[in-house]
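Sharing a structure below in structure tokens format, with a few things to ask.
The complex appears here minus one protein chain, its other protein chains still in place.
Order of writing sets the labels: A and B. Residues in every chain begin at 1.
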């Protein structure tokens, strides 16, 4: 009897600068996935809650929120890019394009922009990639770069050290036009009265009032996203070598925490949004485990016009995610997430 | 840097008799939400299980059960009415109207019927409200009153003490007509042989045979309903001040327990029902926590004709929910839920 153990995923020495991965499977966003994700985070934007409202705004159907689009696209890249990662270091320039509705299918490809062995640890290094997600009609729905710290399989193996920017496809938020004949005002009671462009002031930080405790549900949610990384769902792997793994426990997949923080911020900065424009940079600064309660704040950094859309403005924010941790007899707030986030917000003048 | 902490929800002194809230967001019942809720309770009515059956009866598609309609409507009122509640005291006169199918959107408004400060506790009082839920075509799908005990923000604040009945909109169960040309009999094997109008006898109490253990799943389910009350999902809030909260633990949202008890009763009294007509009064008489196993009984109180529908009858029942609790070395049965429930049941003469 021959025993076959297949290699899963790539190691640092397997990547080549300029290499393109067309990821397997793709994923159709069913009403089931939509429910599990858009709601488990308490997202409050009626575009993702109320089909009557979404259609009245000119969308085809309920709008799949940015956090779910990101998760569906990101997860498709895990097997090829980060199944053997030690840590996801940074999200860079994540931009959203065509609107995604229930029933749409997202397929993703990734270009290797750079490979860099660690100067001090022989067993690891950093891969820099750009991923692009398209829908079933070929329209770009998301584009992002990320840097990942990846293990080497053989510490002595040669690494294709290098960097090449490559050419990114265009990716800008596509929104239904503002149409004077639509009766937006008759729908205004369905979203918060105070989360418009005019209401947010640079220099202010909003402490979002709600928290959310994460349970072992994170395991099933990670599987529903097709994220195959074992550190999120294989307790036996952890138990055999607990000191190797952060906290000696199953770690919550970063995309799930990402999604929860977006949801916690939603009543204050997302409810009158037509979409997220860009996440310039972002990172997970600490681990999240089952049992943690998550909180978020949004710092308003600046405001600017939305090109060719007098009904909208762009608000530049920093979304921070926290969890409380015991320090002696007290609790302290530990930052676990940081995201520079530009949001397309409705102007009160045009919608109320 | 200015720190903004927004007030969430209203306190006793914020309510005015006669005031109307048009609640935010609304909610489309997706196939995902339907699956999570109609099935997690083991509902057994084929109208909510089998689309072929539902269509053969003249319904448009799978029927959203009363418990989910109630939960979707109720949860929309939480932020405005009961986010700062100490307890939901009573459901009153909950009636169902137009049939709800997957894809329908429910939006809710609430009128304040009464505000009454507590005579002995300065920091709280009772708000009496009537809520009405409509679908995307404006048809009423549910109407109910409830009384909620709400905290005051400032114990010294003046309260708009008073009561005014207001005018309730009409709300009666809308059902497909009985049609001799439909072959109901060929479908009769798909529901219980013994749960027809003729089978239920006043004076009898049915001990429903199944139980269901609640897990931490309740947190995600509550979020899927958009219920924003923090006592169901924010463990940190509880940990900081456990004596303030019942049991010192996250409490299961009452609507979830409500839904489970309806489900447990389904094989005996709900499987040959065309719908629930009215919940005259109801209350949660004890808390439910993760780990509890729930049971239910139905007491048959009376039977009457269904106006203009010789194929149907109305059975007046009391649905009681229980959980076992340790008392010394023994278990005792603690009542945690009480609901006066009128059910529209098929007559065996017309359907078998």
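In the analysis below, a residue touches a chain if its C-beta (ideal position, glycine included) is under 8 Å from a C-beta of that chain, and two chains touch if they have at least 3 such contacts.
What you see is a predicted model; the values in this text were computed from it and never measured.
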| item | value |
| --- | --- |
| Listed residues B:44, B:234 or B:317, member touching the removed chain | B:44 |
| Touch with the omitted chain, as defined above, among A:139, A:168, A:188 or A:233 | A:233 |
| Residue among A:12, A:33 or A:85 that touches the chain left out of view | A:33 |
| Residue, one of B:60, B:116, B:182 or B:210, that touches the chain absent here | B:210 |
| Residue ranges of subunit B at the interface with the undisplayed chain | 30-36, 39-42, 44, 46, 49-53, 62, 102, 189-192, 194, 201, 203-207, 209-213, 215-217, 267-268, 271, 291, 293, 295, 299, 324, 331 |
| Absent-chain interface as seen on subunit A, which is shown | 1-6, 8, 22, 24-28, 30-33, 35-36, 103, 105, 107, 136, 216-217, 219-220, 223-226, 228, 230, 233-237, 240, 250 |
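Heads up, the rule we're going with is that only the chains that are shown with their structure count from here on.
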| item | value |
| --- | --- |
| Distance from the mean Cα position of subunit B to that of subunit A, given in whole angstrom | 35 |
